[in-house]
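Missing here is one protein chain; the remaining ones are kept as they sit in the complex.
Right after this comes subunit A.
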């Protein structure tokens, strides 16, 4: 009798089952069950996330997944946000677009982060993907409004265009005019990063007016306040709105028009923008405050009491981004008013000032941790911290998933005991078992890393600066943090030992960045030779590595796993250490 196997479902059934599996991780897991599942899965995967554009080549992706509709790519390492990655390092999207143009004509979504996107790439996108619906360029650079014009002109099905935090060359404000009059499908538009003269206001008005599904509109700073009312009246269905500059002479007509316009936006839940905000115009948004779930005032120079008064009117807030003008007192009000708060970010208004200009200390954060039971994501810039406060915060909020503390003086000790902040951060990792992202600062010895290695088992991303005393610290992290994917280190006394002892760990991570540390060139070369599935990139603008001693510390080191092998689009100051490196010398 023929044995009936459990896997005799017809392919179509399996495919149907797989269509319920959205998460990439789960799909990856399914694909390794057996060969037939691998085959079925790869044919029906529609969405792919590539966390490091150099970890795999476009050819490989296309070969395995023939019918992708949505792709997300990330390029430069995170520290590029802080100018640590020199220009020209890489992260070019053009090779991807070129290959996908032929392979994925039905591509609908392109999301790029920290990549170099040229006008040529954008023009190719416009030409090749007629079905494109979503284009997100997050922290990208290299393109101008010409490229945007090409997208506007060709992508008839575009619903989302999001340029957040990108650097765009402003050549002409008329790219918006390239959206044809027949184009009405816009749902989300974020142009908050554009400079002056980049946006023709009348074109924007017309565009907003003819897109009835527009739900998200984030303007750039140059849009004056007195134009907002008109714009909002054309789009009362907005859910998320970002103003332009929020300063103007107080005029009663402007004021009342604004108040009325905001009042009519019954679905408005998220507000941002508020550049240069003046208190006089704040009350116009009071009518929407009670519904607000997200408020971004991090570009608004308003201070207390206006700021606190505004915050106290927003009981539904889940996400709050604000400057440190809010001070401890304002945070206490936030803690008592906003019981649904999940995410808090407090940015410094004067990060390079020598003296504190506001009264924002650890007390504010303690207050919020105590008053807001749902708080799980924090980014907090301040000038003083104590272990005691950190322990209290940890005990108050065991649900933290993201905790990033930035003390402006990066090696400052506990201001009360003058001890390192090891114990405080130790409490964070010990109590917050679900912590996925952690950024350290302050005076820290090897001890804090011991705690991290011991407790932070779910930690995926760790950012370290000016911390630790020896390789032991790095070793604790690499050997203890089982879920670690990204590790970025600057200005720490970590050398070769921990790195070499944990070389295998590096293959389980997405990437490791080390700058201004003590890793020697020799160690990099050794890693390059022994670990063929890692790309070891050494960046140094002083000159080629072969002209210096093996023991010289490398300036910047970026290690990432890759199945694509070394890349060839590097600028002159980046070298890949691989087995060929030594033989290339001549």
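In the analysis below, a contact is a pair of C-beta atoms (placed from the backbone, for glycine too) under 8 Å apart; a residue touches a chain by one contact, two chains touch by 3 or more; residues count from 1.
Simple rule for what comes next: contacts and distances are computed from a predicted model.
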Choices "AP complex subunit beta", "Auxin-responsive protein", "FERM domain containing kindlin 3" or "DNA-directed RNA polymerase III subunit RPC9" - which one is the UniProt name of the chain not shown: "Auxin-responsive protein"
Among A:212, A:543 or A:565, residue touching the chain not depicted: A:543
Identified contact with the non-displayed chain, of A:76, A:447 or A:486: A:447
Candidates A:95, A:283 or A:301 - the one touching the absent chain: A:301
Residue among A:184, A:200 or A:520 that touches the chain left out of view: A:520
Residue, one of A:406, A:456, A:514 or A:536, that touches the chain absent here: A:406
Interface with the undisplayed chain - residues on subunit A: 79, 81-84, 86-88, 116, 139, 165, 167, 193, 221, 275-276, 298-299, 301, 347-352, 354-355, 381, 406, 408-413, 415, 418-420, 439, 443, 445-447, 450, 463, 465-466, 469-472, 475-476, 479, 490-493, 495-498, 500-505, 515-516, 518, 520, 522-523, 525-526, 529-530, 540-544, 546-553, 555, 571-573, 575, 579, 582-586
